[in-house]
Structure formats: C-alpha cells, structure tokens
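All protein chains of the complex are present and in place, except for one that has been dropped.
Let's look at chain A:
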Amino acid sequence: MDLTYSPKERAFQAEVRAFLAEALPPDIAAKVAARRELGKAEMDRWHAILNAKGWLAGPWPKAFGGQGWGPVESHIFEEECCRANAPRIVPFGLKMLAPVLMTYGTPAQQAEYLPRILDGRDWWCQGYSEPGAGSDLASLKTRAVRDGDHYVVNGQKTWTTLGQHANRIFCLVRTRTDGKPQEGISFLLVDLDTPGIEMRPIRLIEGGYEVNEVFFTDVRVPVTNLVGQENEGWTIAKFLLGHERTNIAGVGFSLQALEQVKALACRVTRGGKPLIRNPLFAARLAAVEAELEAMRITNLRMLDRAARGGRLTTEPSMLKIKGTVIRQAINDLARRALGPAAAPFPSEDLEANLQIAPEGHARNAASYFNNRKISIYGGSNEIQRNILAKGLNS
C-alpha cells in the first residue's frame, strides 16, 4: 500500500502550488482567510485568472476547453486552492450545468453556453428548491406550460445561492401533473432578464446575503432552452447528484480551517497561558484532527477507486455526513477559541477601528453560524442517512 501521491501527481501539486503563489491576488486571499464575503467583481477576477491559465474548468474534457483532469488531479487542485486561501470556484455553471450540457445538451446548446461559462459572460444559479419542495424535491410545483415555441413558467424557487450576481438560472420545472411526480419534471434554462421574473434577497442567520427567492409570473422561455427531453429532468438531476462528488467531503476546507484554529490557539491566552496548552481545548483540537486525518484517507481511498474506474455508491453520502460534521466542529472551535471576543456583530468598521478579535478572526462566530447550512443543503445529512440505510438493505 502507498498512501502518497505518485511522482506525476506530486509534480502537478507543485505546479499548482507555484501557480497559486504567483497568481492569487493577495487582497482576495486575505478576504478568504478572514471569511469575509467576496463581491462579484472579486470572484470574476479570480475566475478570469484561472481561465487564462486554462484551469478554471480543469475537470472538463479537452474537447470542451478543459484539461481532462481525473478525480485525483481535481482533488489536488482543490486542496491546494484551500491551502492558499483561494476563493472557491462558483460551482453552478462550471461544475453543475456544464456536465449536464455535455451529457444531455444539444450541440447548439453546448456551443452557445459552454464558452460563456468559461469567460464569465454568464453567471448561472441553481433553481431547484421551492418553499414546499426541499428534501422532497420531486414535489416541486413551478409549472412550465407549452405555448407554441415557448414554455410559460409560473411559480417560485427559493434558496437561490448568489442569484443576485447571476444572469441565468437553470431550473427544474413541472411539465406534467399526472403520473409519478418524478416523471413530470423538465430541465429548463432561463434568462433572468426575461419579463416576469423577480428576485428578492433572503438574509441569513448571521446577517449575510447569499441566497434569494425567485418568483416567476408568466415567464416566456423558448422551447430551445429545454435540456434533454421533456419530462426527463429528474434523470438529469440525479445525474448531477452523482457528479463531481469527489470534493464533497471538503477536506481541503477543513485542513485549512484547522490550521487557522491551531494558529489562533497559540496566539490567544487563557489564564495567562496560550490556549493551546489548555488541556480541555487541546483535547478537542487533537480529537478533531484525528477525525479529519481519518476522513482525509477515506477520501483518498474513494478517489483512488474513482480514478480506477470504480463506481461510487455509498461513499459520497458517508463523506458528506462526516465531512460536514468535522468542518462544523472546527468552526465551533474557532468560535470558542475567541472567548469573550467572539461576541461582537462583525463589521468592517469594527474590525478596522476596534480590533476586538485577533486579526482575521472577527468573523469566527459568524462563519460558525453560516456553516450550519452545510449539513442542510445539497441533500441534508438526514437524507444522506436515508440513502445509506437503503444501501444497507439492498
């Protein structure tokens, strides 16, 4: 057994690291490290830098302008990005819609949309969830009724992440009301400038703005915007769920977050000693590190299997559960480590003028609260357990 990367993979890792050291703008990295919200301009800037290098869509096949990275290379790239405090690549166009178009889209759709995803002309958001359809996504009600060359869309989507920056949304819509709910769903591309669409912000628990509600009133969408066949949307949604799951554990995020907590615990004091020497806190830190190391290896075992062409069944659900719980535990420690200084409502003004928490840590409580989302979205941890339980019985 060999737990290390191959020489070729190590060379790639070194190449990524060197590139990031040179190309990642320090102002952006500093914001990511301090967990501050990035603006659209900053995300676009980073995407453009990656695109110029050809690494924005590394996992895409070469034919579509990618590098054809396998699971291990993709993983190395993500891990290094986290280590360097690079922003997360906004996934909706690049990692969600693109694979769908490559598999189910017409050549015309591929030719029209894929280049626009790469160069940033299009910013996509994901319109799946509805107020009444969360875990039970198949119960979605947003209707698309055929009217000549158009679908007329009525209904509401919600939780639309970064919709405020988007110009397009890919939606699951209901095109048939009889039969099984799963069999009446279609996958539709919608231009957000179409009349009848209204987007409203949802403010999150810690005060941030990253999700939206989207209302559709008699929105006319050309039938050419249908992806795949009518009523084939559920198959596409399931395809997407099975795709790009190699980073589902978020190991890179957790490793980076753990390093930050360790550094913080060396810096802050309790009872006149560095917090890292406090036995209770140190025990928590050491315990979560052991968990994280185990998960890192689980993740690599899964990557190796995927790279050898093996089919992943239960692993993504296991990694989603364990990965989110570990990340949340690290966020919890980052908040605790601050003691009294965790309490202020963070603002740039406060950070600049009063510096209550050590630099870069003023948002630790806010990100602890915000990251409660990771065990809810993308299929809640309860839903993942249901999937695993079914696997046990079959």
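Rule of thumb we're sticking to: a contact is a pair of C-beta atoms (placed from the backbone, for glycine too) under 8 Å apart; a residue touches a chain by one contact, two chains touch by 3 or more; residues count from 1.
Throughout what follows, contacts and distances are computed from a predicted model.
Engineer: What protein name does the UniProt record of the undisplayed chain give, "ABC transporter domain-containing protein", "Putative ABC transport system permease protein", "Acyl-CoA dehydrogenase" or "4Fe-4S dicluster domain-containing protein"?
Structural biologist: UniProt lists the chain left out of the view as "Acyl-CoA dehydrogenase".
Engineer: Which listed residue, A:204, A:223, A:263 or A:387, touches the chain dropped from view?
Structural biologist: A:204
Engineer: I'm checking contacts with the chain that's been left out. Which of A:135, A:167 or A:224 qualifies?
Structural biologist: Residue touching the chain left out of view: A:135.
Engineer: If the hidden chain were put back, which of A:11, A:30, A:52 or A:280 would touch it?
Structural biologist: Here the residue in touch with the unshown chain is A:280.
Engineer: Determine and list the chain A residues touching the chain excluded from the picture.
Structural biologist: Contacting residues on chain A, toward the hidden partner: 129, 132, 134-136, 139, 158-159, 202-207, 268-272, 278, 280-281, 328, 332, 335-336, 338-347, 350, 353-354, 356, 365-366, 368-369, 372-373, 375-377, 380-382, 385-386.
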